[in-house]
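Notes follow the structure.
All protein chains but one are shown at their positions in the complex.
Up next is subunit A:
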Amino acid sequence: MIVGQILPHTLPLLHFYFHLNIKNLSSPNNTRKEMCDVTEIEELKINVHVFNVCVCVCVCVCVCFQSEPASLPAEDISTNSNGPKQDSLFDDDPEDLFAEATEEVSLDSPERDVLLSDGPSPAITPITPPTSVITPCIGHAHDDMFTHSSFDEIEEEEGGDSFDMHISVSDPEKVGEFWFTLSLSFLSVSLSQTSMSLFKRNEFSVKRRFSDFLGLHSKLASKYLHIGYIVPPAPEKSIVGMTKVKVGKEDQSSNEFVEKRRSALERYLMRTVKHPVLLKDPDVLQFLESSDLPRAVSTQALSSAGLLRMVNKAADAVNKMTIKMNESDAWFEEKQQHFENLDVQLRKLHASVESLVCHRKELSVNTAQFAKSAAMLGNSEDHTALSRALSQLAEVEEKIDQLHQDQANADFYLFSELLGDYVRLITAVKGVFDHRMKTWQKWQDSQMLLQKKREAEAKLQFTNKPDKLQQAKDEIKELEGKVQQGERDFEQISKTIRKEVSRFEKERVKDFKTIIIKYLESLVQTQQQLIKYWEAFLPEAKAIS
């Protein structure tokens, strides 16, 4: 089943395109016990394509714009095999039919042929020559043509860093568990410090599992949260959804679940990669590029939700402390209040939008049922012209029910998910503010300890304990260093947070504007379709005589 629904957007956001290509590979050891994910593993093939002109892309075709391929250290890559190694990743599952899973690879670079797996030919995207090509869009009414005349440059305040890239998460494949294809391509990545490109290749794709994403997030969180960087939270696990999929039920709801997850992973990755500091992180680079990623150790403990819980607990602990931080900087107080308010309002809005999605789906179902009922009524009506008109009414209502279904999807994937993402992001932002408080606390603690030690030392001056005195002096020296470090840390985190918040707010404005506009466009299309349908029906109704 292939569903192609493309919602193009500006560079900061992900191009959605996906191939619901679930291969039911029967694996006798399907129920391999995993340490990490209770739920499942999704392989991500990251297809990143750079677009000179962003286009609406249909299911199979990606446009990529190639600059001259960066020098490929072929040796590097060949050691990482072509696709997840059967042995390293599936040590306990030799019979896993993983060999069939393919790695999607861009066919441009000649060196890459070396890397192509021996397995069956990749289920992929034929690559068109590197000019901007607009491919026909299949799929529904919500395809928008979106053009972008130049690269969307993301510049750091320090200036200089720029990169254009496109990431997509696609092709969920069930190989025992789910793997997604993660594709990336870069036009150029240049850093202010060096002109060396960050990535070894210009485009590539790898396969990743859901737990891999969680693993990445946990690493980034442990490295960056406490120094003030807003690390985008990873999508949450959903035990219910995944058990259904694991059981192998390939029905509407499990397909929806997979699509939800795929979409969430894409957005997550894009947000992470857009962050100029995180992008340079070696873990991120390895995640994006390496075809052979070591398994995340224990993502259950490190799941995004778990992490957030830990952050929140820490936050609570800080708040419960009786020592109030004397905020010397009103900016922080103001911003914290702002995020507090934003959190409340976004949650409220999110709840309303979720309710709308639900009711819209209900409306679709009820309209379909009414359509059937109207058809039956038309059948039993013995006046011919009226009978025909009623049948046509039934047809119109059937089309309208599909329209409602599509609109409900737009309600969800555009509006609801945007709000959900930001509710989680703001929790991360609040976490960062709390870390600053912790840092301040640490500094204060060191200072107080230093004070005490100094007093103790002063007392020791009058006793005859030279070695104790020396010890005290040494301790004081150490503490002085600590206090200085504490102050530096505090200043650094404050500075980082200011920058981060400013970047975050810019992104937030952009995100909301872009996505809400897209959402409104989906509403426009629905109304246009409605007009078409009713205009076709009206003469039929008038024809009753």
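By our rule, a contact is a pair of C-beta atoms (placed from the backbone, for glycine too) under 8 Å apart; a residue touches a chain by one contact, two chains touch by 3 or more; residues count from 1.
Here, contacts and distances are computed from a predicted model.
Colleague: I notice the complex is incomplete. Of the names "Sorting nexin", "Calcium and integrin-binding family member 3-like isoform 1", "AP-2 complex subunit alpha" or "1-aminocyclopropane-1-carboxylate synthase", which is the UniProt protein name for the chain that's not shown?
Modeller: Hidden chain identified via UniProt as "Sorting nexin".
Colleague: From the list A:A389, A:V432, A:V483 or A:I497, which touches the chain that is not on show?
Modeller: The single option touching the absent chain is A:A389.
Colleague: Write down which of A:I227, A:L285, A:M325 or A:L342 is the residue touching the left-out chain.
Modeller: A:L342
Colleague: Among A:S355, A:Q451 or A:Q471, which residue is in contact with the omitted chain in the full complex?
Modeller: A:S355
Colleague: Residue-wise, where is subunit A in contact with the chain that is not depicted?
Modeller: For subunit A, the residues touching the absent chain are 338, 341-342, 345-346, 348-349, 352-353, 355-356, 359-360, 362-363, 366-367, 369-370, 372-374, 376-377, 379-383, 385-386, 389-390, 393, 505, 508-509, 512-513, 516-517, 520-521, 523-524, 527-528, 530-531, 534-535, 537-538, 541-542, 544-545.
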